[in-house]
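For this view, one protein chain was removed and the others were kept in their places.
Chain lettering (A, B and C) follows the sequence in which the chains are written, and residue indices restart at 1 in each chain.
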Amino acid sequence: MAVFTEEQTMLRDAAKAWVAEKSPVTTFRKLRDGGNADGFDRAVWREMAQMGWAGILVPEEFGGTELGCLTLGIVLEETGRTLTASPLLSTALIAASALVLGGTDAQKQQWLPGIADGSAVAAFAVDEGAHHHPEKLAMTKALTGTKTFVAEGGAADLVIVATKDGLFLVRGDAKGLARRRLSSVDSRGLARLTFDRAEGESLSASLDQVLDRARAGLAAEMLGTAAQAFEITLDYLKTRTQFGQLIGTFQSLQHRAAKMYTELELTRSCVEAALIAIDKGANDVPQLVALAKAKASETLHLVSNEMIQMHGGIGMTDAHDAGLYLKRARVAEAMYGGASYHRDRYASLMGY
Amino acid sequence: MAVFTEEQTMLRDAAKAWVAEKSPVTTFRKLRDGGNADGFDRAVWREMAQMGWAGILVPEEFGGTELGCLTLGIVLEETGRTLTASPLLSTALIAASALVLGGTDAQKQQWLPGIADGSAVAAFAVDEGAHHHPEKLAMTKALTGTKTFVAEGGAADLVIVATKDGLFLVRGDAKGLARRRLSSVDSRGLARLTFDRAEGESLSASLDQVLDRARAGLAAEMLGTAAQAFEITLDYLKTRTQFGQLIGTFQSLQHRAAKMYTELELTRSCVEAALIAIDKGANDVPQLVALAKAKASETLHLVSNEMIQMHGGIGMTDAHDAGLYLKRARVAEAMYGGASYHRDRYASLMGY
Amino acid sequence: MSDLESFRSEVKSWIEDNLPASLKGAGARALTDEGDASIWGGKRVKWTNPDAKLWLERMGAKGWTAPTWPTQYGGGGLTAAEARVLEQELGRAKAPPALASFGIWMLGPVLLEYANEEQKMEHLPKIVRGEIRWCQGYSEPGAGSDLAGLRTQCVDEGDHYLINGSKIWTSYANHADWIFCLVRTDNTKKHEGISFILFDMTSPGVETRPIKLISGNSPFCETFFTDVKVPKANLVGKLNGGWDIAKRLLQYERQNISSGGFGGGGGYDLQDAAKDYVGLENGKIADADLRARIAAHKMDAQAFALTVRRLQEEAKTQKGPSPATSIIKYAAAKLNQDRTELLVEAMGSQGLGWDGEGYSPAEIMAMRGLLRAKGNSIEGGTSEVNLNVVSKRVLGLLDHQ
Partner (left out) sequence: MSDLESFRSEVKSWIEDNLPASLKGAGARALTDEGDASIWGGKRVKWTNPDAKLWLERMGAKGWTAPTWPTQYGGGGLTAAEARVLEQELGRAKAPPALASFGIWMLGPVLLEYANEEQKMEHLPKIVRGEIRWCQGYSEPGAGSDLAGLRTQCVDEGDHYLINGSKIWTSYANHADWIFCLVRTDNTKKHEGISFILFDMTSPGVETRPIKLISGNSPFCETFFTDVKVPKANLVGKLNGGWDIAKRLLQYERQNISSGGFGGGGGYDLQDAAKDYVGLENGKIADADLRARIAAHKMDAQAFALTVRRLQEEAKTQKGPSPATSIIKYAAAKLNQDRTELLVEAMGSQGLGWDGEGYSPAEIMAMRGLLRAKGNSIEGGTSEVNLNVVSKRVLGLLDHQ
């Protein structure tokens, strides 16, 4: 990983410890089996906020620490490892970014303290159809139409809405907004939102800028998910015996493991570079973000498939965690554009 | 392989025996090192014609046997195994097809007997630029312009020329035709032909029909090349020792070998199906030919790369045959459209 | 008229007379986990459609559920050519399959080869008529790819065997009447200590527990044997000679998987899904990257279908399945995984539903199909084992020393 500051290293260690104690995969499994309608546990989210994570992008005057996207990415990676279901991405990264980048003083005052202390949950509504095409949105400032594939859309207290006329801020309980929860394969809090001349306020942040932060943050979470899926699988290779041998001694599995490791290392470089570029306000953010999201999608796809295959039959059972990683993988791969979308975007950005 | 007739089996065995005795890879190597300008040996070609191969598509009245494309494909596969350089594809398959499908009686009388007895060598001139785009030809019946990547173009006694106004037959010594031999990586007889109001006769065969036969025949040759490259490599895996072990006992190489074998079996099915469909005049020839050429290109690409890698350093030396297979592979892959072209064509044919 | 053509017209009119009207044109419903369970027959079948029962009875009486098996065992006694005619005519009439059966696909062929006369007379006719539903007791928790590492004990108690142990991945064990089972009869040897035995699933001491898969279905069970008494006459072949039978049966299993390929994911064709969800631009799927990958997959699928047909034609002169079926099993699994992944990708976020509102049944089926397909490269021999088999048995490469 990148060379971290002491503060970042401490934060990572704290996140690791918290996740191990408070949010192992069994926690997510209980949430799923309990049929939680929000797709996350509000008490857990408040605990995460108390750790300071909800305010990592929020300026100190509004109760945050303003440590930047790389720092938030470190936490997202750790929570991604155990499939922790929370509004960390939608709220602490996306909504906080939209407000910091484009909110009026009044809007900041109204929302940022709540974001930082975990009392306000936010969602980001972009997609209007089955595929991610933010460059072809139909919805206008009239705020009428449908948004789908909205993470935390069912529970959100505020919704950042992307339209062809820019971003808008709509309260979760706004007039003209109807929400329907979706039962997605990853059992997270996805929803479809229907707007009928909904009440909203304009935000002056650019959609592309907020979207790129969303993608980079999601890529960090996916890196954690992939890294953990790989480590679980590697452990299995070191303990499962067949033909009187640890299966990890079979060369074809060794080479596949080494290739996964290589992809994970490459992906880590891309994710960290994108987050660092965002924090620096560098010119090549769009390109680095496309790279990070595409790589994270490809790597998580590969690792989640290999996790099942290398576990054999046991990985196919609902009782094992492999299926949970696979299911989360497919949703995260598609969200804010899959590998195919970002390859196309990368090529266009590079002028060919 | 497909269930062959007794005649086809005999022909295959005869081809195998002839190739082993008269045209092993060493023969091609000598031809290359000798700097033969034609890219093939005319004496050898006459011998092949005496075996009856040049007349496999030629009607009996013109000195041939009219046994069909599958039969000719069997011979092309065998000659492809040892990289036999000959005008078998350009003359016995492509030119004979063009004449049989679209020649007048006079044209047939003039050319088919010579094709069947090996005295006439033919070439097929299609591409006008670096990439295969027969649907966008610029040359018209005025027969003015440039054709490149023409196999046997330097030596041909007659040239079948593709234009947007259909096929034309141009004598090798026609007025208005200038030829320049190209030194291609596969050391075969490629040339660039420049036409300046060249004399030619129209042929009524359709370009697509002749082109599909050319592609299917080339795919058969490539299947043989790939199959032999694989067998040479498999032999090496069974004899080369490293770390006190035959390298063929290493599981990662075993799995890669098994995957190559799988691809070869799949490719064989496609090549044979395309040739059989051509002989039957089936409706799905274009689709099956796109499939066969794409699959043959992909498989030969894979096998020629693995041949070098599995041989290690020795395969990198000019003294070893691996380089010869690799070089021929890249030329054959591109000729009459590579895998990318035929994937696009297949999708378009299927309506998406 | 040739004998074959006269047979064809005989078949035609028989179908015309015997295929119940309600089933005409019903087509070959996919035999997926989600299919109608009654097609599997057996003692505990619950017929949802009386015409389906009638159709099985009529086909069973003719022996046409097992067309090439000898008539003395209830089979159809047809030649390979006649069986193909039968298949063609059933296809033409879009008749639904009368019976889905591990007895026909897997057990029957090895009984014909290895069982004694009494065993054949006892079991084969009931298989043909769909009266007994069989399950396969092969894998164990510690013996998956390394099947021969199995530990289920079968002890000779003089007048009977006593079986103790457990199996896993027993398909539909909770619905089966009988099991064909690999057991350990000698603990001092590995492959040479295995026997092949048949027994009644209602025997005291047999318990089954369905396994929930990641796709939400439970086509497999864990199966536990505690002091199960089995008559000694139920041993097939020689004591400690079960491994050869086991391998043979696995070949039939792979061949069966191969010829049908893997299904699941619903009937939505990939190119139609791409057109519907991604749309066309100038007649081409608008996402050029996805289009290229769909075309590549479709081409692989056609290459696979051509290969299955070619191997079947070539196999006519041979006896039994060839080791090349291992490449087919490997390729079929990969194809089905590619197909279901592409289908879900084409559907975008609509392909990511688990259930409930907001997703169509075809969308839900697509995701469930993707999840279920991950097992294709594990069940019936992993892809890794298939590749090992090809490299050793077909390519002649040696074991690592």
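By definition in this document, a residue touches a chain if its C-beta (ideal position, glycine included) is under 8 Å from a C-beta of that chain, and two chains touch if they have at least 3 such contacts.
Predicted model, so just to flag it, every value in this text is computed and none were measured.
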| remark: Of B:31, B:123, B:277 or B:326, the residue touching the omitted chain is B:326
| message | Can you say which of B:138, B:178 or B:316 touches the chain missing from this structure? | response | B:316
| said: Out of A:224, A:248, A:313 or A:337, which residue would touch the omitted chain in the full complex? | reply: A:248
| said: Using the document's definition of touch, tell me which of A:127, A:212, A:272 or A:333 contacts the absent chain. | reply: A:272
| message | Just checking the interface: what residues of chain B touch the absent partner chain? | response | 127, 129-132, 148-149, 180, 182-187, 192, 241-244, 250-253, 305, 308-309, 312-313, 315-319, 322-323, 326-327, 330-331, 334-335, 338, 340-341, 343-344
| Missing-chain contacts mapped onto chain C | 288-289, 291-292, 400
| request: Could I get the residues of chain A that touch the absent chain, sorted low to high? | output: 1-3, 234, 237-238, 245-246, 248-251, 254-255, 257-259, 261-262, 265-270, 272-273, 290-291, 294-295, 340, 343-344, 346-348, 350-352
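Operating definition for what follows: only the chains that are shown with their structure count from here on.
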| message | So, comparing C-alpha centroids, which chain is the farthest one from chain A? | response | B
| remark: Taking each chain's centre as the mean of its CA atoms, chain B sits from chain C at a distance in Å of 42
| Taking each chain's centre as the mean of its CA atoms, how far is chain A from chain B in angstrom? | 52
| note | Touching two or more other chains in chain A are residues 250-252
| request: Return the residues of chain C touching two or more other chains; collapse runs of consecutive numbers into ranges. | output: 384, 387, 400
